[in-house]
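For reference, the structure I am asking about is given below.
Note that one protein chain is taken out, while the other chains of the complex remain in position.
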Amino acid sequence: MISRAFLVITAGAAVLSSSLWSIPSEAQEAQFFPGLQYRSGPYAPNGIPFANGYADYLEMLNARDGGINGVRIHYEECDTAYNNDRGVECYERLKRAGPSEPASWSPLSTGITYALIERVAADKAPLLTMGYGRADASDGRVFKWVFTAPITYWAGADAIIQYIQEQEGGSLAGKKIALVHHDSAYGREPISTMQRLAGEEGFELSLFPVTHPGLEQTATWRQIGRQLRPDWVVMWGWGVMNSTAVQEAAAVNFPMDRFIGVWWSGAEQDVLPAGTRAAGYKSLGFHAPGADFAAHQDILRYVYDAGKGWGDRSGVGQVLYNRGLLNAVLAVEAVRTAQARYGNRALTGEEVRWGMENLEITNERWAEMGLPGFAREIKLTCEDHEGGGQAFVQQWDGQSWNIISDWIQPRNEALRPAYEASALQYATENRIEIRDCAAEE
Amino acid sequence: MNTRMLTGWGFGVPGTIILIGLIFQLVTQVDSTFYFAWGYYFEILIAGLLQGVMYSLVALGFVLIFKASGVFNFAQGSMVLFAALTMVGLMEWGLHWALAFAATGAVMVLLAISIERVVLRPLVNQPHIILFMATIGIFYLLDGIGQTMWGSELKSLDIGIPRNSVEILENVFEGGILINRYDLVVAAIGAVMVAVLAVFFHKTRIGRALRAVADDHQAALSVGIPLKSIWVVVWTVAGLVALVAGIAWGGKLGVQFTLALIALKALPVLILGGLTSIPGAIVGGLIIGAGEQVSEIFLGHFIGSAIQSWFAYVLAMVFLLIRPEGLFGEKIIERV
Partner (left out) sequence: MFYREAGQFKSTYAKDQAIFPIKQDKLGVLAIFLFALLVVPFFASTYWLNSILVPFLVFAMAAIGLNILTGYCGQVSLGTGGFMACGAFFTFKLTTAFPEINIVLIILMAGFGTALVGIAFGLPSLRIKGFYLAIATLAAQFFLIWMFTQNPWWTNYNPAGVITAPPRALFGDFYITGALATPLNKYLFLLCFVAVMALVAKNLVRSAVGRAWMAVRDMDIAAEIIGIRPMFAKLSAFAISSFYIGIAGALWAFMYTASVEALAFEVTRSFQVLFMIIIGGLGSILGSFLGAAFIVLLPILLSNAPALLGIRMSTDMIAHLEFMIFGALIILFLILEPHGLARLWQLAKEKLRRWPFPY
């Protein structure tokens, strides 16, 4: 009896799995946007608003404009749980799941980015890693399929140091700066830049790695707050690590306005658990917070009023929501650019890649999209897949995030050679031919 | 516990603490980059001890269930998460926290009854590893249910415990000793809970029955102790302990999925204290908590930082090599 029940289960599984061989597809002329998001797992509190912003914007375009220049958007998600092998599986599954070739990929995870770099090159699809992933992928001659717009971690590290320098009145000599970072591929990206700057500017850099998922920081912050007493603390954190760090910093009475996070450590989720004690905490940002844009109002009108919103109405305009929205904007604008060349139809990944490489979003264009002043102008080229690379500092006042600095321009004259050297090393290790940008049209 | 043992601990523990401090102070003579100050050392020690109580809260749940049923309950972590999620969810509906606490307690009782009925009863007499595996099934099930019901977003849980830090002993040590009041309150709650559990286990009828079951299932059954209801009681108590742990941890970190992972921090506490001893869970927690923080800060200087991810385990393993049944565990007697 028992074994019969089993045979039924096994047989059922076999039938289901055999139907996996042919994945059904819609026979529509729609552009496919795959979403590698995470709405479950340890990083879900941060992944959810991002995913909502991404999906809502696409949904709004479909409802308001009927898609991109009349080509409808077909969006499908797969939950990676911020897990590298799940991410690879999702990628392999989604890449043929849509009505057309995928427009572009954005995994929102540096680890998954590393795993996908070779795959997207083989499958000819662009990979847009917006403010995460490999910094050296900014060199488009080696990383033809990867885009780092609008800014990389190395540029972010440079921007933070510039901001601190300005606050300190120009000189960092003899100052102490501590870097609290997630002990993973993501958290280690800024170290090399910070070390170089420490040498150049003469400040003393101390590293404090925090083990995934980041719950244990008592010792780290006792050391920072009670022994080292640095002038500034910089944080490269994600998920629960951020909120824990803010609370532990408050527990050792570290001054919040001398504590700066990268753009992934500056969302509502990171400061809310600490309550009022988080007021004064700063972070980098590369797009405006808040929902005071025409595009947001359109989202509320066309998506939420129609009951099709992915998240809660109150989440629209949160920092990470806006980040997801920005990601969607860049992906859509790349398609638009490519459509101007290849025609208004569902495009292949290769065509979208051309669009992304020739992407240019001017301030006028931002205003046209209903997002005036939302982010910086972006212009990508064959050599430069980062394009712009500016950031500002925002501060939490206990209620909301407010921009408190001008746009900071990272010193590309030092960063650019570093990208190129690192990319070149990657190219030799992996036998990649370096593109000759002048020869391409 | 006899007087000899008490004096042993009474002198041994402060002795060890001061000895370790002295060693560190000696190191400063050799290595000038190494930082040591007595006030700082004691502050870290206290922070570590308070952290250790938080670990003990989770470890207690494991011990209760292991003691009475020999089941290594991997799902304890997700019970912590589930309890905290339920409580926050109820509070978001507008319930006062005391009411939400009571309601969540009731939910944990229901959970205990259903686990006994659905999972444990059909698996009676199976090898331990099978039961262990079944609790991993419960782990996944509970995680899924909790998140489906209450969502995966971060929620903050505030029942009014003060969170600011205070400085004490400013005249004794330079800079004083900084202590977080939240940790102090939680430690007090933990102490009260352990006292209640100790009374419950040693003085009440059910407690004696529990200890009988722990000693020998069959002998307990033959003298008329109802095994099934005992298991329900144990899982209920473990559920309530999980609720308290959930409130303590959730209040500190916010309630979200990661709470289920703190179970991993309780494991070294368990093996150090012994899987079957309630005082062991407390003492183990204190040792691990303090040892971990002190080593991270002072030893980390030499072997690299972030060592607290493994240091607790290695510390526990070294203890085990000396006493394979843990600090307070029952002596394992094996016969062919």
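Just so it is clear, A and B label the chains in written order, and each chain counts residues from 1 on its own.
We adopt the following convention: a residue touches a chain if its C-beta (ideal position, glycine included) is under 8 Å from a C-beta of that chain, and two chains touch if they have at least 3 such contacts.
Owing to the predicted nature of the structure, the values given are computational and were not obtained by experimental measurement.
A.B. asks: Relative to the complete complex, which of the depicted chains are touched by the chain excluded from display?
C.D. replies: Counting the whole assembly, the omitted chain is in touch with A, B.
A.B. asks: Using the definition of touch stated at the top, determine which of B:S32, B:T148 or B:N171 touches the missing chain.
C.D. replies: In the full complex, the listed residue that touches the missing chain is B:T148.
A.B. asks: Where the complex has a chain not shown, which of B:V185, B:A198 or B:L320 is the residue touching it?
C.D. replies: B:L320
A.B. asks: So one chain is hidden, and I want to know which residue out of B:V27, B:L49, B:V109 or B:M133 touches that hidden chain in the complete assembly.
C.D. replies: In the complete complex, the chain left out is touched by residue B:M133.
A.B. asks: Quick one: which of A:Q31, A:S184 or A:N242 touches the chain that's been left out?
C.D. replies: Checking each option in A:Q31, A:S184 or A:N242, the one touching the absent chain turns out to be A:S184.
A.B. asks: For subunit A, which residues touch the unseen chain?
C.D. replies: 2-3, 5-7, 13, 16-17, 19-21, 23-24, 35, 37, 39-41, 44, 48, 51, 77-79, 81, 84-85, 88-89, 92-93, 95-97, 110-111, 114-115, 117-119, 121-122, 134, 183-186, 188-189, 191-192, 209, 211-212, 310, 422, 429-432
A.B. asks: In the full complex, which bits of subunit B touch the chain not displayed? Write them out.
C.D. replies: Spelled out for subunit B, the touching residues are 72, 118-119, 122-123, 126-130, 132-134, 136-145, 147-148, 151-152, 264, 267-268, 270-271, 275, 304-307, 309-310, 313-314, 316-317, 320-321, 324-326, 332, 334-336.
Quick note on the criterion: only the chains that are shown with their structure count from here on.
A.B. asks: Take the average of all CA coordinates in subunit A, do the same for subunit B, and state the distance between these two points in whole angstrom.
C.D. replies: Their C-alpha centroids are separated by 37 Å.
A.B. asks: In their shared complex, at which residues does subunit B touch subunit A?
C.D. replies: Touch list, subunit B to subunit A: 35, 40, 43-44, 47-48, 51, 147, 152-154, 156, 158, 163-165, 175, 178, 180, 182, 252-254, 256-258, 261-262, 265, 292-293, 296-297, 300, 305-306, 308-309.
A.B. asks: Once bound in the complex, which stretches of subunit A touch subunit B?
C.D. replies: Residue positions touching the partner: 39-42, 44-45, 48, 183, 207-211, 213, 215-216, 218-220, 222-223, 225-227, 239-240, 243-244, 247, 250-253, 269, 272-273, 275, 277.
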